[in-house]
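With one protein chain withheld, the remaining protein chains of the complex are depicted in position.
For clarity, chains are labelled A, B and C in written order, and residue numbers in each chain start from 1.
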Amino acid sequence: MATMTGREYLDSLRELNPEVYFFGRRIPSVVDEPMFQPHLHAAALTYELAHRPEYQEIMTATSHLIGEKINRFTHIHQNTDDLVKKVRMMRLLGQKTGTCFQRCVGLDGLNALYVTTYDIDEKYGTNYHERFKNWLAEVQKKDLMPSGAMTDARGDRSLRPHQQKNKDTYLHIKERLDDGIIVSGVKAHITGAINSHEILTMPTRTMGEEDKDFAVSFAIPSDTKGVTFVFSRQTNDTRRLDSPLDAGNPKYGIVGGEAIIIFKDVFVPWERVFMAGEYDFSTELVETFAGYHRSNYGGCKVGLADVVIGGSYWIAEAHGIDRASHIIDKLTEMIAMAETCWSCTLACSYEGYKTPSGAYHIHPLLANVVKLNITRMVYEWMRLAQDIAGGKIITLPSEFDLENPKIGKNVEECFVGKEGFPTRDIIKMLRLIENMSVGAGLPEAMHGAGSPAAQKIMIARRGNLKRKVELAKTVAGITRDKEFEKIIGKDETAYWNEVRENIKKRREVK
Amino acid sequence: MATMTGREYLDSLRELNPEVYFFGRRIPSVVDEPMFQPHLHAAALTYELAHRPEYQEIMTATSHLIGEKINRFTHIHQNTDDLVKKVRMMRLLGQKTGTCFQRCVGLDGLNALYVTTYDIDEKYGTNYHERFKNWLAEVQKKDLMPSGAMTDARGDRSLRPHQQKNKDTYLHIKERLDDGIIVSGVKAHITGAINSHEILTMPTRTMGEEDKDFAVSFAIPSDTKGVTFVFSRQTNDTRRLDSPLDAGNPKYGIVGGEAIIIFKDVFVPWERVFMAGEYDFSTELVETFAGYHRSNYGGCKVGLADVVIGGSYWIAEAHGIDRASHIIDKLTEMIAMAETCWSCTLACSYEGYKTPSGAYHIHPLLANVVKLNITRMVYEWMRLAQDIAGGKIITLPSEFDLENPKIGKNVEECFVGKEGFPTRDIIKMLRLIENMSVGAGLPEAMHGAGSPAAQKIMIARRGNLKRKVELAKTVAGITRDKEFEKIIGKDETAYWNEVRENIKKRREVK
Amino acid sequence: MATMTGREYLDSLRELNPEVYFFGRRIPSVVDEPMFQPHLHAAALTYELAHRPEYQEIMTATSHLIGEKINRFTHIHQNTDDLVKKVRMMRLLGQKTGTCFQRCVGLDGLNALYVTTYDIDEKYGTNYHERFKNWLAEVQKKDLMPSGAMTDARGDRSLRPHQQKNKDTYLHIKERLDDGIIVSGVKAHITGAINSHEILTMPTRTMGEEDKDFAVSFAIPSDTKGVTFVFSRQTNDTRRLDSPLDAGNPKYGIVGGEAIIIFKDVFVPWERVFMAGEYDFSTELVETFAGYHRSNYGGCKVGLADVVIGGSYWIAEAHGIDRASHIIDKLTEMIAMAETCWSCTLACSYEGYKTPSGAYHIHPLLANVVKLNITRMVYEWMRLAQDIAGGKIITLPSEFDLENPKIGKNVEECFVGKEGFPTRDIIKMLRLIENMSVGAGLPEAMHGAGSPAAQKIMIARRGNLKRKVELAKTVAGITRDKEFEKIIGKDETAYWNEVRENIKKRREVK
Partner (left out) sequence: MATMTGREYLDSLRELNPEVYFFGRRIPSVVDEPMFQPHLHAAALTYELAHRPEYQEIMTATSHLIGEKINRFTHIHQNTDDLVKKVRMMRLLGQKTGTCFQRCVGLDGLNALYVTTYDIDEKYGTNYHERFKNWLAEVQKKDLMPSGAMTDARGDRSLRPHQQKNKDTYLHIKERLDDGIIVSGVKAHITGAINSHEILTMPTRTMGEEDKDFAVSFAIPSDTKGVTFVFSRQTNDTRRLDSPLDAGNPKYGIVGGEAIIIFKDVFVPWERVFMAGEYDFSTELVETFAGYHRSNYGGCKVGLADVVIGGSYWIAEAHGIDRASHIIDKLTEMIAMAETCWSCTLACSYEGYKTPSGAYHIHPLLANVVKLNITRMVYEWMRLAQDIAGGKIITLPSEFDLENPKIGKNVEECFVGKEGFPTRDIIKMLRLIENMSVGAGLPEAMHGAGSPAAQKIMIARRGNLKRKVELAKTVAGITRDKEFEKIIGKDETAYWNEVRENIKKRREVK
């Protein structure tokens, strides 16, 4: 079987040697760095669960390319059932990690490029699709994790890529050689970048003809020469070095472990290039990727909601307030919002469609609705979690104080709850709620897969206002209503004339 | 084919002679009464569209009972595809009528009784299901419209049915005879009641043993002896007598045309009785009905949203403000909310399940989420429609003023818009938006299929808080995480001990 | 004393003979027309309460012009205390009428013109202010009610006044004569127009030089030759002809009784002209009026909220559900929103300032905040009122059905509540909640005193973003923070250098 376990994934990363910086220092081993480990564990779980019998159905699939059972994270969706299973997988992993497990970005990149390379070839007679499938087959066989590197640094956003003073604010082709291309530039806040086997790049926006060199997509191993990663600081990141208790979610961390990827004169052989100048397909690639990716948020974030709802309820029990009507009401609102987002993502999966490439795509309007709701509702339900959990989540002392022989016992007493709820467990849960609600998780829900303004543009564009106008004009009687005429058995004009005659008569009688 | 056209439906009503009151007077002919006609037209459209080739797929189905093609409004859902088509039918009819077409209440009653009578028989060895199917076969063959009469008058709501001073506040069995039962009581605000062929009654709440006589369900023709209807007043109801223009939606009216149904010693033969004292099934019947019915609101009301969004946009065009960014933003928000509700109803249909009776039921948690969202979002999008349409919707003069030879021209000039938009059309559209947004449509969206508090109770109950607690305890490290142990390759306790040792060492070095 | 009682006000209207149309017919007597009476009663209450000893303080004031005690509705605000009393008067009248009492529009017009005519004269040496004061003295002495006629018909809103195809979409000067001006055009949806003694006109928007003839303000008696009123239709307007019970608020009606005012070659003598071409003051006049008027909405609508909150609570009691936690929570939310709006209007009054004319103006930023909140919160609290009151508010039968000897008793039983709550009273209250929440009151709260988009523009403009940027730059350490330097006792740069040195040392130790 072409799937790795969690541990095999971790081991496989040792074979790579990417150039990673954090806190101003080169990190010698990604796998051994305590700052990175929680992120690695979260990604490892995407591998591990594919080996649990109870999750086979949703964690694995049979490749249409290599015919083998593969991890669903490398699968090209063959029908709407695949799309639905994908979001079930997202919710499951959100429930298990309580954070971002990073691997969906690559998955969406794989599918978006599968769709788009096919369409480019159709128009231009290029052979990107074949190249892409060859690389994809490798990914599936080796069960690799590619990061999906889309967002460029962007500089002055009122300028287009080619207008930027410093071209490196966007990744671009510097030179075209016989055997490949030379690229330079910066991709910003790329999820799971340092612990991916491969980097899969895509352009970040619609490009015009003058932006041709910026319309580039390719895949390279993470330790390719000329590639440097700089790992981001995160909310409370160093707590994992201080104390597992203080960290909140010491196993799986917080958010996705974003990194900047700097490309300096990096050589990419042609067989790994999937777009090189076809600027008129940048929109399709961006929108296809964004469509897949936005739909995920109704899966993973709802999984997180499940955790935070459960945690809030447990804390309410521990504090002896779980029967207060306002607590139940808040939990109900949280559930209702979570299931609303879940419904949106289910709907956009069930209503997916087949693209010319054969891969299935989600319903684009509904996918944008998913994400727009997420950008608001995550904030709402996390606010309610904080409301239920209480001010303690931000005033807990450090684990070291609990262990201090002089004051430890007193400090612990300060967080005592109802009998049957060990104080250490209460603190663990409060720290988890802090980790999930007071931190980078919220802006990530806002901006990951594109900011709300981007979703609104898509919704306005896909909302079919013209057809809605026609409906309104027909009901209002501005446009003729043939079905109504069938019912009344006559021409509408004649009918209303009659009606008005009758009114006139009635009024005359008065 | 067992389906009537719109006109045939209207004609079929002439064969009935129900006792209907309105404005203190007995109405001699339901079909000819101008106050009732718009409601009849809306219901007629549910018949008419089944004859349009383009809507065959969603407006008709093949009966599993009689094997014929029937109107989907009399169909028992045989799979999730039927459930999805049902809500597509709802949206379509909402788009076409801009109001309530009434017939879904009966449809949901048919399915709920199909499910529940089966279960009663299983437990008690009764033969309600067989009786019900016999009656249902007639309904399907003749394409009848039964009203779904559930809500009782209820009196003092802090008292149970049998505790009410006046028992008639709930419909109940007064006497059990050899050939049938005698019932009395009142059903309140029953949609489409006066223009239904049959009345299908159901209990309105959970009943205890002492409420046994109130746990009653049966079907009778609308003109059965002892049955009286009192038709409700509606927002701006008499405008349809004054002027088609002032009415806003003169073709199809406003909301559902609710009526009170008074039962006075009405005899029901046993073959038309589907529950008679099995109080322990009242909850199942109510919840099954409510589940179906709540899911509909994400169909029909979204159809209405389509109309009101289209109308708002058209008015913005007519006023020359359709490119203002705040207008586009409001339209986008309206679309996003409408599609959110739509997604919820799609999801709860796709995620339906087979009941023991063979009929399919929707996903109960998600159906309640649909309706809770509707009770808020309908208000929001109608508020935005009013925002876009402007204050004119509530200060338009009457059609008579437009026709007055002295002032008419001046009045019309007052509502002039951009060139190409006839003033009469502008007025028509403003009146339609008034009709849809300033009136009974909103409280109907609030209380139809049960008030928000009812949905919240169901959501809290179905939200599976226990499982969510388990998820949170595992992520927080309170419960052992076996998958994490696979990844780290050791026992969790051992792992954290090591981590803490390493921290200690680092701190000692400092 | 220069104040009329309610009855005297009604009698005073008999002395006028305005040309009023409704339903296509000329109405012979405004006072005797049953369609108009509720509006007249509401306005009459503004007169009547000035005679109640308990309301002297807020309903009356001493004129700075004529030195007599006058009705506060004709008063020029002399200090912030006057501004605060004005909004207390608004809330009181909202509580007493449950609807619009119309007279604040004239009051705000009086104050806005007092301020602006002074400023025009200062710039141009005109004598508008003197003229205006003369007319105002008459208004105060006779306790007249002038309507405030601002909104023009406006036609295509993407065009300026002088660009309109039909100039009559805006009121304008057609001719300037020695003794006065000739004006024509249309003012739309003018509150209280038909029952005001005088019409006080103002331009509706910022005007450019080419719009000079549209920059016109004047006062004329309501029955001036060439002036025609067309009274608007309102939600459920004819119910007051059907039945006092069905009307909901038969005493005081619903909203303001708006009318179109058509001016056809109307002559206005110069002593009644207060602006005639000073287009550069149109913005000041509009904004000053809008400022006053927007602040009122936190008074009157909060008074209405008091009524609807009380009514909702009473209905909950009558239905036996007043102790349900969700009911209490909804009432609490309603109160919190109402008091939020009230706080905004109090604040913008307390924070008022003296204009060069001597009159006091409210705080413009906060006044716009008042109104923006109203445009949303009124919808929210009315939604909650409908939630508490239940679906009955839209399915009540007519009073005639209650009185029908055959069915009346049964119908009444249908609405029975808890003992001690007479059913007729329950119906009265349900009809009042219907009247207030399901009707024109909401769009009025949206668009009266200008639509939300207008408030947003003012808030953006008055929000002082530049100063806020300075604050942020100082806290962020971009701009030098002198106060911080005082605290640390040294230059900021030096300080941070030291801090960084210390960090370096600590890291080196590690």
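Methods note: contacts are C-beta pairs under 8 Å (C-beta built on N, C-alpha and C of every residue); 3 or more make two chains touch, one makes a residue touch a chain.
The shown structure was predicted, so the numbers you read here are calculated from the model rather than taken from an experiment.
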Contact partner of the left-out chain, one of C:L13, C:V30, C:L45 or C:V416: C:L45
Missing-partner contacts on chain C, residue numbers: 5-7, 10, 34, 41, 44-45, 48-49, 52, 95-98, 241-244, 249-252, 306-311, 313-314, 328-329, 331-332, 335-336, 339-340, 342-344, 346-348, 350-351, 365-366, 369-370, 372-373, 425, 428-429, 431-432, 456, 459-460, 463, 465, 467-478, 481, 483-484, 486-489, 496, 499-500, 502-503, 506
Contact set of chain B toward the excluded chain (per top definition): 325-326, 329
Absent-chain interface as seen on chain A, which is shown: 21-25, 151, 153, 155-159, 165-166, 168-169, 186, 188-189, 228, 230-236, 238-239, 242, 246, 255, 258, 260, 262, 264, 319-321, 324, 326, 375-376, 379, 383, 386-387, 390-401, 403-404, 407, 410-411, 413-419, 437-440, 442-444, 446-448, 451-453, 456, 509-510
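We adopt the following convention: only the chains that are shown with their structure count from here on.
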Cα-centroid distance, chain A relative to chain C, in whole angstrom: 47
Residues of chain C engaged with two or more neighbouring chains: 326
